[in-house]
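Only one protein chain is missing; all other protein chains are in place.
Labels run A and B following the written order; every chain starts at residue 1.
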Amino acid sequence: MSASLLEVSDLTVDFGAVPAVRGVDLAVRRGETLGIVGESGSGKSVTALAVLGLLPRAAAVGGSVRLDGRELVGLPDKELARIRGSRIAMVFQDPLSAFTPVYRIGDQIVEALRIHRPQGRAAARRRAAELLDLVGIPAPERALDSFPHEFSGGMRQRAMIAMAIANDPDILLADEPTTALDVTIQAQVLDVLRTAQRETGAALVLVSHDLGVIAGMADRVAVMYAGRVVETAPVDELFARPRHPYTLGLIGAVPRLDGRGGPLVPIPGTPPAPGTVTGCPFAARCPLVEDRCRTAEPALTGDDGHLAACVRAGELAARAPRPEEVYPVPPVPPAGRPGEEILRVTGLVKTFPVLKGTVFKRRVGTVHAVDGVDLAIRRGETLGLVGESGSGKSTTLYELLALTRPEAGRIDLLGRDTAGLDRAGTRELRRAVQIVFQDPMASLDPRMPVGDIIAEPLRAQAAPRAQIDRRIPQLLRQVGLEPAHASRYPHQFSGGQRQRISIARALAVEPELLVLDEPVSALDVSIQAGVLNLLQRLKAELGLAYLFVSHDLSVIRHLADRVSVMYLGHTVEAGTVESVFESPRHPYTRALLSAVPLPDPVAERARTRILLAGDPPSPRERPSGCPFRARCQVHALLDDARRARCEQEVPLPQAAAPGVDHLAACHYPDA
Amino acid sequence: MTAVLDTAPAEPKSPAAPGRGRLVLTRLLAARGATAGAVIVLLLFLLAFAGPYLTPWDYATPNYTAIRQPPSAEHWFGTNGIGQDVFAQTVRGLQKSLVIGLLVALLSTLLAGLVGACAGYFGGWADRALMFLVDLLLIFPSFLIIAIVSPKLKGAGWLAFVLLLALFNWMITARVVRSMTLSLREREFVRAARYMGVAPFRIILRHILPNVSSFLIIDATVTVGGAVMSETALSYFGFGVRPPDVSLGTLLAAGTDQAPVFPWLFYFAAGLLVLFVLAINLIGDGLRDALDPTSDRSTP
């Protein structure tokens, strides 16, 4: 075993009296990839920042961080600055806010180069262009003169990686580098990270909440919970035989692309507030808890590089149970058969003018946000709407909910055309369709008590007071909260609880169709599982139909009956979940599916990946023919005659075979 | 920022979690400046309204036997050029200035909240028209307009003056409210209300205004101080409160020339003015910290 390049031992970080990191030990060897996985608040990002001394002054850092044997904790800023960016470099989560908005990308990379190696501007600029080329940014010379806001998210993250490897660092710290990105872009950026690592021979420390990303990238993994490492092991070992109940629960809570059905394993409760627990911080949520867990915090022990901080680790190692054998899994009643059709959208179009000017606005272009979308949902059915950002899926929702005549196309809700609604009709449909938003903090008015929030749709429907008073406790119980919660304010609840409040509000007026706009993507995995289970139960109990919008294909696979894939405002593929996920026909769907990382290192390594080229085109440009052809892996291999068809003719949705519920809008499907 | 948020303690979920009002009050009391400011403002109000009953002298009655006397046990703040008691005049002036400040702040904040929220929420032509109005009113320093109009208002008294001050004092606040509304309008809870079929004015009343209220409260507080300053400045140059009415501004105007020789004619009024505005600003600053959930004075 070679000596560690970076050795973190007993690292502690306190913000005032609040401990954020409580004794973390990590070792990074030259060239390896260490994954640090954990949910929000686990202290994983703080640990990464503490290594570089980048925490705010209010943070008190203790313990030791050694780089090649040299102690970094307590080093003066000037000394540390010499190490930052040259020996240890960092890639941050949100590449938009991580670049200084007022300087050009090139100047920021040049600055990074010239801090550590004095050199002429021209030479540094040439080097910067090489770096941008290395990370796959087209026309690097021109890109150098762009401002950060002119880049797409994926391009910015590439540039950020270019800047990080500018000085050939020994260690690359990446803090959630792909969290803000779409899945196909995530696949590209992860690929760039691998390239960067290969080119520089640097060790990579990858911090992420996504088990799939970690499984695909890491050699070794450390799982963090409540400010400590609770388990660490080589990646295969960790996923195959977790020894900490928390790790086991996490693996069971993730919906998977390659398997379906059955409830997910929810880890009950929420992580403890820092500094409030004696004993094992996971004890309150652990199904295997014993009395001794509550008195003393178990140490991180084990053998063969597989350590776990649990008194029953040995037992778990020996037995290797599946998650659902350890965690109680709530029964989900079987859903009934789908009923009649309640929503049909045909040929929906929505454009936005691109305006310029302050007072006298003039139109300088058109965004074709939705450019021909077809949807159909039956009672008791879940339709998953999948697409990356800019695909028009949110616009589709908002057009639906506007209940007005669409720009083009037709929307039939409960058998009524929304183009010709009178007041009473609008009011009835406002009741029948309710929405749950992505961010449970933003979707609840912070100034209103929960009871008033839930009552709002009832009041809008002019329900009598007595009925409102009766409904509120009933609804709260239905989503797994206490009636007494009605008098509290949203900020007094955790994310998962807030999303439950959102659901209760949507259910208040007994809707028939629930529109769910990324309802779990703001939640941690262990919390997400509980909400998904709740949605499944409600659907079965109340016979609801769901229009479930998500960028997360695993969640769709888990929950939906049918799925519809969107790209650049078009529906490109639709069908039953089984058919679309098992045998995707459209090249885009295939690329999308291959980009989703699996939380299974063995399967992840065995997969062939389709990497799409570039970013999706701007919806302001409306390409002729097939909207996907510029990035299409199939199109690239066609002969000229067949290509011409993609360039000239917009492909229409075609069924795989007559009468089969599986459409694809591609001239050469299954190619 | 995300890393710092990452470590923030989880939101309190115990049933004993304090309500928002209590939280604000606790934080406000913790800020020493704001507490001091509040005490000073209270005392000044007490002085302004109880003061006239404490002294036997009337603010308007001249006394030619006691001209320009320095402060004494009899005349606490001395007397002026025609023997009027300066204490009686000062508390009377203070009273007028405070009332004017409060009324102006109230009116202009109401106007700003309404115009800003409507412009932001409805957008389109309503927004453009209202913002053109704002820009138009912002072109001239309000002093120019008030000074031009004020001779016409001689008969209408100080209430007209209040209206005039309020009319030219709401624009910048309205701009801020508008831009806050623009972002609130796209917030999901407002969207949710729209999709539930809640009427626009109800949304403004129940969702928009409560969510800009922190800002409006702070702004109104600071505006009280600003309005008192405008009042004194205009009155000083003869465009505001007019004799026989007195305000701090008219007192300062009367005392200026004699300040180097008879300082009591000038510095009592000046001192009270500065003290009051200072106290108001301290409260405003404390409120800003207490109402803004992201600010935290406890971490050094």
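Just so it is clear, a contact is a pair of C-beta atoms (placed from the backbone, for glycine too) under 8 Å apart; a residue touches a chain by one contact, two chains touch by 3 or more.
Here is the rule we go by: contacts and distances are computed from a predicted model.
Chain not shown in the complex: UniProt lists it as "Peptide/nickel transport system permease protein", one of "Peptide/nickel transport system permease protein", "OppB protein", "Aminomethyltransferase" or "Outer membrane lipoprotein carrier protein LolA". The missing chain, though absent from the view, touches A, B when the full complex is examined. Touching the chain that is not shown, out of A:S9, A:T100 or A:T276: A:T100 (per the contact rule at the top). The residue from A:M163, A:A442 or A:A560 that touches the chain not shown here is A:M163. Taking the complete complex into account, A:H149 is the one of A:R70, A:R121, A:H149 or A:R620 that touches the chain left out. The missing chain, though absent from the display, is touched by one residue of B:G51, B:G101, B:G116 or B:G225; that residue is B:G225.
Mapped onto chain B, contacts with the missing chain fall at residues 1-2, 4, 132, 135-136, 138-145, 147-149, 151-152, 172, 225, 229-230, 232-233, 236-237, 239, 252, 256, 259-260, 266, 270, 273-275, 277-278, 280-282, 285, 300. Although one chain is not drawn, its touching partners on chain A can still be listed: residues 49, 52, 54, 56, 77-78, 81-86, 89-90, 92, 94, 97-103, 111-112, 115-116, 147, 149, 160, 163-164, 166-167, 356-360.
Basically, only the chains that are shown with their structure count from here on.
Averaging C-alpha coordinates per chain places the centre of chain A 47 Å away from that of chain B. Here chain A touches chain B in the complex through residues 13, 15-16, 18, 20, 40-41, 43-46, 48-49, 55-56, 58, 93-94, 97, 175, 270-275, 359, 401, 426-427, 430, 433-435, 437-439, 442-448, 456-457, 459-461, 484, 488-489, 491-494, 497, 505, 509, going by the rule given at the top. Against chain A, in their complex, chain B makes its touches with residues 1-4, 6-13, 15, 17, 19-20, 128, 131-132, 187-189, 191-193, 195-198, 206-207, 210-211, 213, 298-300.
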